[in-house]
Each structure stands twice: as C-alpha cells, then as structure tokens.
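Here you go, one structure.
All protein chains but one are shown at their positions in the complex.
Should a chain be cited, it is by its letter among A and B, assigned in written order, with residues numbered from 1 in that chain.
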Amino acid sequence: MSELVNPVANLDTVAVAATTPEKAQPWKELGLKQDEYDRIKEILGRRPTSSELAMYSVMWSEHCSYKSSKIYLRQFGEKVTDEMKKHLMVGMGENAGVVDIGEGWAVTFKVESHNHPSYIEPFQGAATGVGGIVRDILTMGARPIAVMDQLRFGAVENPDTARVVHGVVSGISFYGNCLGLPNIGGETVFDKVYQGNPLVNALSVGALRHEDLKLAKASNPGDLVILFGARTGADGIGGVSVLASETFDSTGPTKRPAVQVGDPFAEKVLIECCLELYHAGVVAGIQDLGGAGISCATSELASNGGAGMRVDLEKVLKRDESLTPEEILMSESQERMMGIVPKKDLKAFIALVEKWEVEYSILGEVINEDRLYINWHGEEIVNVPPRTVAHDGPVYHRPVAYPTWIDALNGDSVANRGLARANDNATELAAQLVQVVSSPNQADKSWVTDQYDHYVGGNTALAQPDDSGMVRVSEETGLGVAIATDANGRFCQLDPYAGAQLALAEAYRNVASSGANPMAVTNCLNFGSPENPEVMWQFQQATAGLADACLELGIPVTGGNVSFYNQTGDVAIHPTPVVGVLGVIDDVARRIPSGWQDEGHNIYLLGVTRDELDGSAWAGVIHDHLGGKPPVVSLAGEKALADLLQGASLQGLLASAHDLADGGLAQAVVESSLRFGVGARVWLGELMERDGVDLTAALFSESTGRVLVSVGREDDVKFVGLCEARNVPVLRIGVTDVKGVGAGLDGAVLAIKDVADFDLADLRDSWKGTIPELFG
Amino acid sequence: MKIGVVTFPGTLDDRDAARAVRLAGAEVVPLWHADANLHKVDAVVLPGGFSYGDYLRCGAIAAQAPVTQEIVKAANGGLPVLGICNGFQVLVESHLLPGGLIRNENQHFICRDQKLRVENVDTAWTNAFELNQEITIPLKNGEGGYIADAETLKRLEGEGLVAFRYLEVNPNGSMNDIAGLRNERGNVVGLMPHPEHAVEAGFGPDTFGTMRSGVDGAKFFESVIKAVVNA
Partner (left out) sequence: MPKIIVEVMPKADLLDPQGKAVANALHRQGYGKIQNVRIGKRIEIHLADAPTAEDLEGAREIAESFLSNGVIEDVVNIHVEA
C-alpha cells in the first residue's frame, strides 16, 4: 500500500471546526445524545472536530464514564469509616484499589467484565478480558500474581452454549497460562437468562512493596509522554468507522474489526519490561490502554495529574498505515502502555525497553496548561480541557421503578407452592441429593479448571476446589492473601438488596473459612439495560445492599466495574453483582483445606439452619422453581463466625473448614468427603430438633452464616469451648471415616443417617461426570 | 556449585526453577537469552514457559538464541542440562534430544498431578532416584505430545534412553507414554512435567496423606549437585 501523499487532506482540524459550525456530525451514530453534543459545543466554544467528537463519544459512553451508575457508586466511597480506610492505600477511581497487608507489602486487586465481546467472539473476548485486568494491576506498580474468573453461560441443553463455553475457557487458558499467572479459583454457572449474553468477569491480584506504588498521573511539565508495547491497529474500532467514512474517499479504510485480538506473549514481555522500568525508577506515571485506548490514556493522565499534554499523533507506531487519526484515537489494540518519563530518565528508559525488544514512541510532553492538544502532521485536531473528557462526563439520574412482577414472585415461595418434599422416602431423598450435587451448577468443574495452570510461581497455597484461592506473597515469612468471589443471580432476582449482601457474606465467609482475615472488597456489577427503570431499581437496591453490608462488616470497596445492557433480546439477565473479598493471612502454612483428610475426626456444623429453600439449588434442580425470598442475612453473625474461624485457626484447631452455600449441607458434606476421598458418618436428627427443620431443609436449605468443620479428637474440648465463649452455635453432626484406597476409592463411604450410605466412588463419578459429558 | 537458569522472552518458570536450585543448596546464575556466555556454571536448567510465544514452533526460536548455541556446545562437552517442558522443546529443536513435541491429542491445555516412572537413574539429573521409582510431578502443557519415527523409538527403547514414562494416564498422547528422555552420555535430560513445582512442601502436588506436600521434584536438583561434585 503506498503512503498517503497528503495526510492532512480532508482533515477536520480545530481551525476548520471553528469556521464550519453548521457541519452535520454523526454524534447520534456514535452514541451521544443531543444535550451531550450541545454540552461539548458549549465546553469548546465551537463544534468539535471529528477527532474530538470520537474522543468524547467513547469517553462519555456508559462503559467509560459510568454515567448511569455514578450516583449509586458514590455510596461505596461515602458509607465508609476511618477504621475501614486504615489499610487502604489507594481507593476507588484509580485503575485498581491497593491494600496494605503488612511487612511493607501491599496488594492490588480488581474484577472486571468483558461480557459482550465474549458473546461475539468468545475466545478473543475472554482472552482480552484477562489481558485487560492484568494490565490494570500492572499499572499500579505491582507484579500480577494470580487470576480468577467468574463465568456465566446459558442453559446446558442449548447447542450455542457449548460454542461459548469452549471459546471462553480456551481463551482464558490461552492468555492466562501464557502470562504465567496461576488461576486460583472462580465460578462457572449455567442459567438460561445468560443465553444471549454470557458473563465473563476476570479478576487479577498483584503484589508490590509500598514504595513501588505507581499512579496514573502526569504532573510535571516537561516530562515525556511515551506510548510503548504493541503497535496500534484497528482492533475494536467498530462504530468509529462512521467517522472514517466522513474523512476518507479513495483510500478508504479496509473493513474494521469490532473485536480486540490479544497476544499474551507481548503482554508477558510488557509485564517484565514494566517491572524493570518501575524498579529503575524511570517512570513518573503510567496508564494502561484499555477501552478507548489513547483517548483515555492521554485525557486521564493529564486530568489526574492536574496538568496538560501536547501530543503528535502521527508518531504512534501503527500496524496499518491507512489508519485515520480518529481510528488511532479510538483503537483498542491490546498490550499497550503510556508512560510519563522525566527527560533525565529517557536514556535509561530506552535501554530497558530495548533490552526486552519492546517498541516505543515519544508522542509528546506534559505541559503547564489545563489543556490537551493533539496534532496530526502539524495540524491541530484536538484542543480540549482534559477533565471534561476523562472525569466530567454526563451524570444520569435514570428513572427507577419498583418492578411490577416482584411481589408476585416473592409470594411464589416453596411453601406457598407446596413443593413436594421427600422427607419420608429415604430412597427418593438420596436420589435428590445425587441429582442436586451432580447438576451442572453444583458439579465438579475440573474440566474447566484443569485447562488453567495453577502452579506457576510456586506460591499457590490454595486453589480450586477450595473455598478461596490463596497465594503466598512473602517467601520469608509466609505472608499471603486469600481471595473469593461469589454471586447468586437467583437470589438477586428475588431481592437485589439482600442478594448483593448474600454475595458479600458468602465471599467473606469463604475467605474466613480458609484461615484468612477479610480486609477489602471489589465488585463487578452485571445488570440489564439502565434504560429499563426496573433494572435501575435492581441496581439501586443492589448497590445500597452492598454498601450497607460493607459498612457493617467494616471492609471497604476498593474498586470495581459496572456492566450494563446484559440482555437477551428485551429480557434482562438476573441482576448479578459479583463480589470479591480479599483477606490476609500471616502465614499461608496456616491455611485450612476445604475437606477432611483424617479418619476419626469430629465434624461440626457452625451456625443455625432455618427452613430456607426459596431460590435454592434444590428448588431449581428438583422442581425447576425460582420464587419466594432469599435466605436471611445476618452480618453480625457472619462477623462472629469469621472471628471464631480466625481464632480457631490461629490455635491450629481446625483440620478442615468448608462454608455452606448453594446446595446447602448436602453439597458441603459431599464436597468435603470427595476433596481427599475420605468418607464420613453424618446424622441430622439433633440438628433437625435443635433448629426445628425437616430432613429436606436440613439437607438442602441455604441458610447463611454456616460452616462445616472437622476437628481432631484432641482439640474437641478447646474448640467447642471457643465456640461457646463466642456465642457461635456449634453442633456435632458426624465423624470422619476411612480414606478410600486407590483410584476406586475402595472402602470409602459417606453415610447420612436416614438418607443413605453413599459409595464415595459412585458419588464422585456422578459429581465429576456431568461437565465432561456435556462439553468434553 | 553454580546452576544457570535461562530466561528467554516469554519464559515463565524461571523463578520456580531458581527456587528449586536454591532449596537444593546451589547458587543460581540467571542466564539471559541474548548473552552468549554461560558464566562458568556447573549445570544449566532450561525452564518452562512460552518462549517467544511458541511462535513458529515451541522452542524453535529459542533454539537459535545466542545462549542456546553456547549450551549446545557445552552439552556436547558433558555439561549437565535439564530441559523442562518448553525447555524440553528447546532441547528437541536443538537436536540435543531426538523426536518432536506436538499439540496435545485432545487439543486442550492440561494441568494435572502426573504419576511417572523413573526408568533411568544413570543420568546427571536422576541419580538420586531408585530405578523404577514412581513419583508425582505437576504437568501443565498444551503441546506435550512426544512423537518420533519408528526407527527412533526403537533406538530409544532399545538403548534405555527413555528417562520417564507416564503412568495411569497419558495426558497428551505421547508415543509409548514417553514423558522424558536422556541423551546417550547421560548429561542431558528433557521432560514435559515440572519438577520445580514439587520441591517445597505446601506448594506441590497432594500426596496420599496431605494436601500439597509432594516434593518428588527435589531429587532432580539433588542429583545434579551429586553428579557435579562427583565428576
């Protein structure tokens, strides 16, 4: 392809814009509203150039500006005490939150969504989702040390689901493994509400020494603005092509892909290169290029730093010489970073990027003016106040309406429906147990997680299927962090306020069950269209529930992500706020496995069981039912339980701990037995009497604040004493039994009194067989 | 006692290999791919990862690197060299070991705790094992299928050059369940599984009794220290 003879022919410059106010611009096609377009003209005192229009349209989009969610997200910053902020080094608003974990170490973590791209192109959508979140962690000055993902797919019977599952899992495997990051946990859920709109949320955590913290700001006039990493191409441009057709004629653009394509090798090299740049102290500020690419990086770095920037856009290294300036500004090509480098450090910077064979280009410099100037071959095409692009986007107060259907849904409880229970039919009850634990959402997910590396780095202390992922941060002392993520769309559909609190409670409990002390929260809020007032009601309720719960538990939200417009046609997904909790453990050697490994230990159930089957896995699997109200949340109870687990763990009293959630006690007992292939004898009579519940509820109720633990004989008295002293209800419900020998788990039985004696090998085959049969 | 650990762009398990060397009591010497200098090390480890993104073929570009040229020369002179996973691929591309490594039979990356049988203990890297000892080592790869023509296979089996064999499960379709090889001299060993992930209690594979307590990989590094000391 020959070079453009005159790159500025037909260019929509600032000068041209100032003298052609009447020119029709495709602001509507780019997703802007009339009042927003008018506001841009007001800010600039003229019509925007096509480049400026492109920048504002993408930076003011829902995805980048959070315009529909901002007023609600404020709660996370407002409902906070000083005590909660004690360990917070960086809060919301930055690329990721940063928490002080002691010994001079800090961790940064965040969860993000990449839902819509993963339906269009599952492999690349999921892959670039991992790439994006890892870069956010890297940008804080941290070495990324682990990833987790929360996946929600459509119904297993639908043939399209397999397409998405295979693509997404391969994509995560491809990208995450190549980066050398252990995958330490997550969730995989199937529900028809996600059929046309899978949810692919990706979390990453990184570790850094306090002094290595980096922020995304350009504050010193004279510092250089350098774009480095992969070359810029046409990835993700899609809609911006509208502009391209405005300014090009004969040398028109080739078909522009809407999808981003990832190269994990380029990102791995970038990670190592950046870490060396940080340690050499040659980078004053850094931003990764994700959604909205260069538009975002330049405006945010300038706005955060309170200074301005002058950029020569033609200096950007391109994969494709036919890219227009608008396309370059919008490109979402992966594996790129923008660094702010003091002039005195340029030589050292260049030496390091050349060592790693990373390409770079000096685009311009930081200036002492509150303005972002972008030139294209000497012609000014952007002249804007950076704050208006990056931070002063529109703030919507969308209409909120109490759903017309929810009272009826809440009235349609398991009790009111009279859903049959098999309390007097042990055979039936046993069959239901097997059916529940081997249903797709409850079944073993090794088919998925075995495609991920969980060893790389040599610091993985806990990973799937344990309750949380745990990674060692300090090899000297064993200091480590544990992370768990949870969400329950079914509960949230019934009651979004409670549902969000339940998700937090579960993640909190998961972290505590592994021996760590919960400290910080991240979230990924997946909802339907914000233009639907009932969805906005769900969002309003969920964010309030989460903020209130964080306040009561005393752990702050450090950052997160919002994903709207998750619908199949007109039908919104169940509100699905994914909540991640991070905890700290002084020595990972103290971690608690989720299943028993020894014979002859006592099994205790902590907490109280109520008849709470509405929205449960049992209701869904056995009766295909969703209705009623979700289980009651007691945050005070969760806190007491977590404190107890900490105390017991510090005294080394717990041989195992597994929290109860979907599938209730039945699921927990089965999983604890299958974890290491050790049987158990369990009886529920006392539980039923003490808590006033029937056998079905004892097995399948999803009451909160409960954990199943196993304790060695010698620690019994001390353990029970500890529970009683702290007022945590404790009841012995069984003893662990023989470990199965060999691949056939010979001799291992899970005996549940008045239900059945389950051959552990048979249970394992049912539990492990479902997913490979569906997708293998 | 100095052991070199090589880093190519895209290498992932160099830090783990370094840890394994340190735990065994030797000093780690990082070897940079572009540096044609082995810095007088007593042995070299080519770690796992995705050097050069597995572009062209796994290990193909790394095999051309300056440091690799030095390693080939030194190996031909008797220097102990261990190739793990991607490192094994580099050894095969460099023709220090015969055959080829291709995509896993089931087309998926697999991470699992793999049972192996140690079939040769007369090498610099396996002398601390018992002959036919069964060990458990983490395996994690997408391109681990060992292939060779009939003649090569016959020679490998006939001359006892198969160092490790997969037991119970063949995770990638490797011919003859071959998990790792040695060269004739016994100084070069390559295998797909990762011994460096089974050297520290608490972070290795599960054993029968205890979660993550497997440390079968430590003997690889004990072996080479013995081999060098006794050389």
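Note that in this section a residue touches a chain if its C-beta (ideal position, glycine included) is under 8 Å from a C-beta of that chain, and two chains touch if they have at least 3 such contacts.
The structure presented is a predicted model; accordingly, all values stated were derived computationally and were not measured.
Peer 1: Among the chains present in the display, which ones are touched by the chain that isn't there?
Peer 2: The undisplayed chain, in the complete complex, is in contact with B.
Peer 1: From the list B:Thr7, B:Ser51, B:Asn86 or B:Asn104, which touches the chain that is not on show?
Peer 2: That would be B:Asn104, which touches the missing chain.
Peer 1: Pick out which of B:Pro9, B:Gly49, B:Gly83 or B:Gly145 touches the chain that's been left out of the picture.
Peer 2: B:Gly145
Peer 1: I need the residue numbers on subunit B that touch the omitted chain, in ascending order.
Peer 2: Spelled out for subunit B, the touching residues are 56-57, 60, 64, 92-93, 98-100, 102-105, 107, 145, 147-149, 173.
The definition used in the following text is that only the chains that are shown with their structure count from here on.
Peer 1: So, what's the distance in Å between the C-alpha centres of subunit B and subunit A?
Peer 2: Here the centre of subunit B sits 35 Å away from the centre of subunit A.
Peer 1: Spell out the residues on subunit B that touch subunit A in their complex, using ranges where they run on.
Peer 2: Residues in contact with subunit A: 9-10, 12-13, 15-16, 19, 49-50, 52-55, 108-112, 138, 140, 142, 168, 194, 196-197, 200, 202-203, 206, 208-212.
Peer 1: List the residues on subunit A that touch subunit B in their complex, please.
Peer 2: Subunit A reaches subunit B through residues 170, 173-174, 177-180, 263-266, 268-269, 272, 356-357, 450-461, 472, 475, 588-589, 593, 597, 676, 739, 743.
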